[in-house]
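Just one protein chain is left out here, and the rest sit where they should.
Chain naming follows the written order as A, B and C, and within any one chain the residues start at number 1.
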Amino acid sequence: MKYLWRLLPLSFFLLLAGCGQQNLSALDPQGPVAEMQFSLIRLSLYIMIFVIVVVFAIYVFVLIRFRERPGDTHIPKQVHGNKVLEVVWTAIPIFLLLILAVPNVMETFTLADTEPTEDSITVNVTAHAFWWEFEYPDYDIVAGQDMYIPTNTRVIINLESSDVIHSFWVPALAGKQDNVPGNVNDMWIEAPKEGVYLGKCTELCGPSHWLMDFKVIAVETDVFETWAANMAVPAEEKEQSESEVLVEGRTLYEQSCLQCHSISGQGGFGPDLTNFGERTVVAGYLKYEDENIKDWIRDPQSLKPGNGMPAFPDFTEDELDALTEYLKSLKVLEE
Amino acid sequence: MSHAKAQSKSVLWDWLTTVDHKKVGILYLAAGAFFFALGGLEAILMRIQLMFPEFTFLPAQTFNELLTMHGTTMIFLAAMPLLFGLMNYIVPLQIGARDVAFPFLNALGFWLFLFGGILLNVSWFAGGAPDAGWTAYVPLSSESPGTGIDYYVLGLQISGAGTLIGGINFLVTIINMRAPGMSMMRMPLFTWSTFVASMLILFAFPALTIGLLLLMLERIFGATYFAVDFGGNVIIWQHLFWIFGHPEVYILVLPAFGIFSEIISTFSKKRLFGYSAMVFATLIIGFLGFMVWAHHMFTVGMGPVANSIFAVATMAIAVPTGIKIFNWLLTLWGGRIQFTTANLFALGFIPSFVMGGVTGVMLATSAANYQFHDTYFVVAHFHYVIIGGVVLGLFAGAFYWWPRIFGYKLNETLGKIFFWMFLFGFHLTFFVQHFLGLIGMPRRVASFLGGQGLDEMNLISTIGAFFMGVAFILFVVNIFVSMKNKETTGDPWDGRTLEWTIPSPTPEYNFAQTPLVRDVDALWYEKYEGDGKMKAAEPLGDIHMPNGSFLPFIISLGLFIASFGFIYHLWALAIAGMVVVFGAMFVRSVKEDHGYHIPKEDILNAKGGK
Amino acid sequence: MADHGMDPTAPLKGEPTKKVKRKLARETRTQVISFVLMIFLTSLAFISIASDAIPASFAMPFILLLATIQVVLQLYVFMHLNERGNGWANVMIWSAVIIAIPTVASLMLLLGIVKW
Partner (left out) sequence: MEHQHTVQQTLPPNPEKATLEGRNKFLGFWFFLGGETVLFASLFGTYLGLKGSTHTGPGPDELFSLPLVFIMTMILLTSSLTSVFAIINMKKGNYRGLLLWLSVTVILGLAFLGFEIYEFYEYVHHGLGFTTSAFGSSFYTLVGTHGAHVAFGIAWITTLLLRYRKSGLTLTNAPKFYVAVLYWHFIDVVWVFIFSVVYLMGIGG
């Protein structure tokens, strides 16, 4: 068992180093919910390490002290038991568990308190195979894949699903809740710091379950307000570029894409693409490169099997270029 | 004698028709070992796929099928049957019985399990295995295209029926068939844990039966329990599954606890410390096992009151489990500990399981569970419990009882190399997975993206899995190279309990004379308080034995055939299969079979003409 | 097995002893009385629903109570759970009931629709 002892300090090391990516790890909390959960994890870990140390100490002592020596044939005393000892090792665990149970119950209730407050905002999150839709009822907009939230604001999240069960997890900000078809679950998060926090689906939902990533992007309140306002601008009221490529791209988009992908913050069958130009990944996981965008349009099933988008193999290379340029131009924050 | 023992029957026919609990036990062990190897292979394939980020060794769909089949196989077709094998062989011997209560049903239980297991694996060759995880959450499972889930539903239904039958058989055997003097509170711990595990089977499996029935009706006959569009609710499945699924964990681990209790006591040459507390703790764990299932569902939105209740109830299980750990330690305390391979596994179990146990308490913390749930932290936890508890227990039991069951001792040196390699590989594989989960790796992912800090630990984990795989091959080699080490004493370990009082190989009637039990550890008592031999509770006489029967095989085959009818909507085939089933049941019901007697003279001859 | 000297296929002849006969007569009486009681309880349950005079808030728990009484009668009078030597049967049935209660309750209540 010796190597176990060598692994044990390793656990501390890993923990202290806060390993993993800062915006992904539950061990490096970036908001009050995740902090609450991390403090509970730490508390339970300390108690458990105490238990492990006690048990291992007795264990090692017993194995060394009472091992059979060569030539030893004595018959040990046949002990039946010991009442006092048995009471002790029943009582101490109960006490230790109480130390853990009380704050746990309190925090379970704190986390479940999703009453909206005066300055809180609400986001309705609908999970689809294999992408995420974020509806902001107060702003009348729908966004896909990237969930923008204002910093230092309590965000109430209502979770739904359009097909199978998914689960909404942004480890650095909060633990998960399931997106259950037919039910609505709720939770809340808050991000004090600006930043991009990675989120993942954690409930097996089909072949591309592992690719069902999303981002929570926390920005200053005024930036968020701008974002929300620009998201809501109807497509026809947006300033249109005169560039030839973009006009062609736009035409193609309206012919082939608009049925499913809104560009005025209204959602649709597929993810809303109003701010596609501000994404940092394609399809939730691919590098944001022209080639990837084009590959996706040509044959989305090869990249994310089981998703709902049909393939468009008939676009010419030029058309794809135009469409890609146009998609990249869809922005709501910059300029 | 109308049903004379046919001397000329072939070996194959003998095994197909046997109702001898020892042979049924060996059948369980053989089939379980096969499925264990299969499940292990599936695990290795998955670990290869997860060796590097975005590795393309396997398509995602295949990966989902593998993860489903790995879990299902390991739980239903490997761990439980292997335990059933040991229980079948050992429990009647430990209580001084000649047989189990229902030899026919016992055989039926085995064949149902085997045909169920085969059916499940036929799916690989019939357009794809089930792909919704071993938990088969609806609506992913109810709407899954293809026939994979249909195979899952019917395969588990059939093998589950076998398990239920086995459970009832053990319960009645233990209650009604104990030798004189073997009161409940003198039963060895393995028998006790078999008893409690069988109670859990009895009450847990019906929930699974109903869950599977509903899923089958939903998929094949268009029922709408889970169809949200028709007012259905998808959480119902999760409740039914976990009302079964959580006790299932204890069905697996309690018998393993029993095995460790026997082995630790034997090899520290001490009576089990706190016997009655151990029994009591086993019962409490069994009871609590039924009251905590919803801790698998903290994130489905039951609400804070429900979550808190289930969280606290779950934490409570740590108390009786702790009692057990300390009792084992105190059994070792003051003993003369022999480091045989069997005992090494038992000693390796204690720290491994403690680590699995403490992460269990961490997971029970509902508010923190929102972070742990469905991540690799959970994967690490339950593998620590199931490998650190159940699999180590199975290997410990294998090395311990091998001479009893197969008449030869496994090689100790090879065994010890196997132990260290397996244990090292096990911790290497799963220890890092705790951290993988905490830094953001969900479970059941077919791959992971690079650059998120997950690469190194996944590679380490895979290397660990290879160690376990190689170690298992070493065990298989051991089985074959050790065959020459015949064991003839019947008591190779200086045993304490009744299974070591009979000659090796075990006669088919087990005990020539039913023994009289005078204390816990009946044999040990006679060794140090008596003359070293069990007192007989009855005069030597003819021994009644049940006749073999081919009907269990036929019934199971009928269900196997009918299943294809259900899966492919070939109703004639389904009906034909059911006709076979009910026909065989009918034959069994109208044809009285009173078994046969082994004459006293044969028994005397076998005893060496005494 | 332990039943040497018994022939499982021989018809059992003879009458039970006087004592057993008396016990059987007593048993029959109890069983008939229980049956009448069951009929009465069933009718009561149906009436409490059929009649508009009884509010549902009373009728629901009342029906459940009547059902429980009936089931206990069935188990103990008709199925002889009260007899000596049926301890294990009692243990199992009541264990099953203890497990059945949270099963039913959770499936009714904890479906994620109402948050508790």
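Throughout what follows, contacts are C-beta pairs under 8 Å (C-beta built on N, C-alpha and C of every residue); 3 or more make two chains touch, one makes a residue touch a chain.
Small disclaimer: the values here were computed from a predicted structure and weren't measured.
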Name every shown chain in contact with the chain that has been left out of the document.
B, C
Based on the whole complex, identify which of B:84, B:102, B:370 or B:435 touches the chain you can't see.
B:102
Under the stated touch rule, tell me which residues of subunit B contact the chain that is not displayed.
1-2, 101-102, 164, 168-169, 171-172, 175-177, 202-207, 209-211, 213-214, 217-218, 221-225, 227, 230-233, 236, 239-240, 243, 542, 586, 589-590, 592, 594, 596-597
If you put the missing chain back, which residues of subunit C would it touch?
1-3, 6-17, 20-21, 23-24, 27-28, 31-32, 35, 38-39, 42, 45-46, 48-50, 56, 59-60, 63-64, 66-67, 70-71, 74-75, 78-79, 85-86, 88-89, 92-93, 95-97, 99-101, 103-108, 111
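Rule of thumb we're sticking to: only the chains that are shown with their structure count from here on.
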Rounded Å distance between subunit A and subunit C, as computed from the means of their C-alpha atoms
52
Touching at least 2 other chains, the residues of subunit B are 233, 235, 300-301, 303-304
Spell out, as numbers or ranges, the residues of subunit C touching 2 or more other chains.
111-113, 115
Contacts from subunit C onto subunit B in the complex sit at residues 1, 3-4, 8-9, 88, 92, 95-96, 99, 102-103, 106-107, 110-116
Within the complex, which stretch of subunit A touches subunit B?
1, 3-4, 7, 11, 14, 19-21, 24-27, 34, 36-38, 40-41, 44-45, 47-48, 51-52, 55-56, 58-59, 62-63, 66-68, 72, 74-82, 85-86, 89-90, 93-94, 97, 100-101, 104-105, 107-112, 163-165, 167, 169, 171, 174-178, 180-186, 198, 200-210, 213, 285, 305
Interface with subunit C, subunit B side, in the complex: residues 98-99, 175, 199, 202-203, 207, 233, 235-236, 239-240, 243, 290-291, 294, 297, 300-306, 541-542, 544, 592, 594
